[in-house]
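Please find one structure pasted underneath; my questions will follow.
With one protein chain held back, the other chains of the complex are shown just where they sit.
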Amino acid sequence: MLKVGIAGARGYTGEELIKLLIKHPNVRLTYLAATLENAIPISDVFPRLKGLIDLKIENFDAAKAADKCDLIFLALPHTVSMEVVPKFAKKNKKIVDLSADYRLKNFSVYKEWYHKAHKDKANLKKFVYGLPELYREKIRHAKFIANPGCYPTAAILGIVPALVSGLADKDSIIIDAKSGVSGAGKKVELGYIYPEVNENFKGYKFNVHQHSPEINQELSKVSLSKVNVIFCPHLLPVNRGIYETIYIKLKKALDVNKILGIYQRFYRQEPFVRVRGLGRLPELKDVVGTNFCDIGLVYDAAAKQLIVVSAIDNLVKGASGQAVQNMNIMCGFDEKAALL
Amino acid sequence: MLKVGIAGARGYTGEELIKLLIKHPNVRLTYLAATLENAIPISDVFPRLKGLIDLKIENFDAAKAADKCDLIFLALPHTVSMEVVPKFAKKNKKIVDLSADYRLKNFSVYKEWYHKAHKDKANLKKFVYGLPELYREKIRHAKFIANPGCYPTAAILGIVPALVSGLADKDSIIIDAKSGVSGAGKKVELGYIYPEVNENFKGYKFNVHQHSPEINQELSKVSLSKVNVIFCPHLLPVNRGIYETIYIKLKKALDVNKILGIYQRFYRQEPFVRVRGLGRLPELKDVVGTNFCDIGLVYDAAAKQLIVVSAIDNLVKGASGQAVQNMNIMCGFDEKAALL
Amino acid sequence: MLKVGIAGARGYTGEELIKLLIKHPNVRLTYLAATLENAIPISDVFPRLKGLIDLKIENFDAAKAADKCDLIFLALPHTVSMEVVPKFAKKNKKIVDLSADYRLKNFSVYKEWYHKAHKDKANLKKFVYGLPELYREKIRHAKFIANPGCYPTAAILGIVPALVSGLADKDSIIIDAKSGVSGAGKKVELGYIYPEVNENFKGYKFNVHQHSPEINQELSKVSLSKVNVIFCPHLLPVNRGIYETIYIKLKKALDVNKILGIYQRFYRQEPFVRVRGLGRLPELKDVVGTNFCDIGLVYDAAAKQLIVVSAIDNLVKGASGQAVQNMNIMCGFDEKAALL
Partner (left out) sequence: MLKVGIAGARGYTGEELIKLLIKHPNVRLTYLAATLENAIPISDVFPRLKGLIDLKIENFDAAKAADKCDLIFLALPHTVSMEVVPKFAKKNKKIVDLSADYRLKNFSVYKEWYHKAHKDKANLKKFVYGLPELYREKIRHAKFIANPGCYPTAAILGIVPALVSGLADKDSIIIDAKSGVSGAGKKVELGYIYPEVNENFKGYKFNVHQHSPEINQELSKVSLSKVNVIFCPHLLPVNRGIYETIYIKLKKALDVNKILGIYQRFYRQEPFVRVRGLGRLPELKDVVGTNFCDIGLVYDAAAKQLIVVSAIDNLVKGASGQAVQNMNIMCGFDEKAALL
């Protein structure tokens, strides 16, 4: 049994990790931590876990964590992970980092978008971007995983087949993204209290969201040329789920069945990507609570306009589920363990 | 035109007051204040008011407020109103206080429930409890109004006819109350962020909610004997509205039509209380956005159990609408002005 | 006082019309109808109207309606209005038709999208498309108004300034639209029951929604050339509101303030269109319950990509409010009467 810990166990991704890991056949949760004064039973924080897990959550201590765990999930805020990673790296522990700190490979891009200089350049290059559908082999041999962002996961999975097949006009990509509120984490701010979100809907950070450079980095990598998407996120009045409607101009007109075939072949072996038949758009509820990414396609031949819908649960495939999937691959477990 | 101001114009009750007052034929809004550094257009705070009102909201200054207004609405937190009232009282201004500071007539009860000694005992007795259905004549001659709490408004209107008619066993009253989230004000706390409230429901402060003594005070007054209700509030995942299901044992069995008749006669002249026919329970959406209190009755003859449903909009009849109704009565306007 | 009736008074747009019209200073509601067996008080259908209006709703009878009304609002399903209009036209009554029946000027386009041949070609050309911001003068002299669809209202108002100014590449327009559930009317179908919509989100009818030809017709008219937008509607888990994120490529790079200036000048005199300052995107809650259309702009200079957000309440500016606005103009009332 792999001994596993979670730093940042009190947030939404931390809670989701606990729920997944207590069902995992190859794993034992041995350490839960957050910033708090006294250790308390985790079921005092999350009463729904009462009777399911007996562990305490304690104030985070990297040395103790390293002692108690073979692998640690970092469900910490951005700019905090990079303070902690060197301590685990030194002790040769496996890490799955759910923050953004090790996703962007370019220091200056990181600084531009997260407003802080990167503090752990030494380890940065050792981290593998943990999108199994693109980097399964690298993940298998990695020790450190930079778990992808929620918006980028849905976006990249939705766009890559059109891009690598050479269909897409790479300069035409528009991502109209909608996210449930837990995507913001457990943020206690006026903009997130119930009466401000309920019966409301709004766009925010159009083209200035910090997930833009992550999407661009990955799309540029697969297409071997600079990609700059238009990325417009919106806040959806639901607890969970990301729904992205992606507009891509094709370079030339194509039969719609050919396009569908390209997507289906691309994901044929993937356990967690489901490509729908023509004209069958995903609904958010089809993926909420699952590790699936559901993809649907609509094509307007006259305009050579491909429209891709990509839907995930932001806390599962967009965070904790994908983190477990990465652990499974990295540790040689069944990739689907605890995820079906 | 009466010159009117609002202290605490940035909260939910403040916003609702503005919406009502800009439509009022006898009133001019001349002053909006809150605790803030620089004056800004109120439409920067509430973009929905853009084009409807041109006033700025400024840092609260009692002297300036008194200068600019004939009447001031205090939409301030509890324990803050009593700091401010003496300044207006001195200048002979009319006041409608939406806080709890002048509702409880007993100093020690106030201290017990609001955890602070009352600081303005001198003015306390000059305040009339602003429930028009019980105290219209007093309100007409008042200068200072203690606007009732939201839960108490629905509770008192639902219970009083059964109590003053002598039907009710006064020791049997149970109020199972459910409130929308704006009832808590614009509170930025973990318990009120969207993912904690949405798809959730919970009871809180059973028998220890600060509105208990207010309900008991008023019911004791009308029944000329000590009443102690069981009061169990719950948080409902909606923006607005209070729905109270009230259980009252009758002293003796009665024909249900007689009970209905008592309620209908009690409210026959009331512009804002609507008693439903038998078996027709109110729904929250019937009153949301209105100043109405809708009342429905169900009776179990075998158990001599009367069940009263009382529904209001917590921000209208439960706060700002009732405040305007009180102003209307106090100032000799049409009681329904701006409220239909 | 103008005598006014509503055919189809039991739906959401009918209810909204009643709410607006009972506050209207120049109008008396004299007739309410739907398809039903026996006349019943309208407050039995809508208990929230109890005490506000005393009229009955009765089974629709065109002759009776014509007798009792100077102007009739048709809040009927598509393909039903065209059965009824000739009867009112003959009697020289004013009509505001909220259905789609008289919006599309081309018979064959109507048949293609509504699957029925048009039955009243004679009157079709007498109907003015009731978008006051474009056709105020024509509306002033009209007797028959085809009230615009909800999606088209938000789309056209968001796109027209960019189009008529010559900025927009007319072949690049993508409308990612999100609508609250009342946009579907009071439809009793599996897809609209609460557990299917709540905590869900989905796209539907991408490029095959019946509002596409309406948008294209109007944009083509103002731009004097064929426009074909990409139109992708989504179902939003809120009761009311439409939020459209519109992507428009500009023909050449431009300073963002110039673009903003063009929009602001275009709507300077408009009582119900509010253009936001740069970087201030509308939220749905700013317009819900109002007749406003709020517009926000974001511009990506490198990509020459203009992003326009256009938000309305689908039942007000998108239906009943605009219908009243049209009546106001047509009848010489204050255009804002009952709408602020």
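For reference, chains read A, B and C in written order, and residue numbers begin at 1 within each chain.
To be clear about the criterion, a contact is a pair of C-beta atoms (placed from the backbone, for glycine too) under 8 Å apart; a residue touches a chain by one contact, two chains touch by 3 or more.
A quick note: this is a predicted structure, and the numbers were derived from the prediction, not measured.
Peer 1: Of C:P237, C:P282 or C:G296, which one is in contact with the hidden chain?
Peer 2: For the chain that is not drawn, the touching residue is C:P237.
Peer 1: Check the options C:I40, C:I193, C:V208 or C:A253 and report the residue that touches the missing chain.
Peer 2: C:I193
Peer 1: In the full complex, which of A:I215, A:V287 or A:M330 touches the chain missing from this view?
Peer 2: A:V287
Peer 1: Can you list, in ascending order, the subunit A residues touching the missing chain?
Peer 2: 23, 47-48, 50-52, 199, 271, 274, 276, 280, 282-283, 285-287, 289-290, 292, 294, 340
Peer 1: Could you list which residues of subunit C touch the chain missing from the display?
Peer 2: Interface with the chain not displayed, on the subunit C side: 12, 180-182, 186-190, 192-199, 237-239.
Peer 1: On subunit B, where is the contact patch with the chain that was removed from view?
Peer 2: Where subunit B meets the chain not shown: residues 171, 174, 176, 178, 196, 199-204, 206-207, 228, 230, 232, 234, 236-241, 243, 245, 247, 281-285, 288, 296, 298, 300, 302-303, 305, 307, 309.
The definition used in the following text is that only the chains that are shown with their structure count from here on.
Peer 1: With centres defined as the mean C-alpha position, give me the subunit B-subunit C separation in Å.
Peer 2: 37
Peer 1: What whole-number Å value describes the gap between the mean CA coordinates of subunit A and subunit C?
Peer 2: 39
Peer 1: Provide the C-alpha centroid distance between subunit A and subunit B, rounded to the nearest whole angstrom.
Peer 2: Between these chains, centre-to-centre, one finds 46 Å.
Peer 1: Going by the touch rule set out above, which residues of subunit B reach two or more other chains?
Peer 2: Within subunit B, residues 199 contact more than one other chain.
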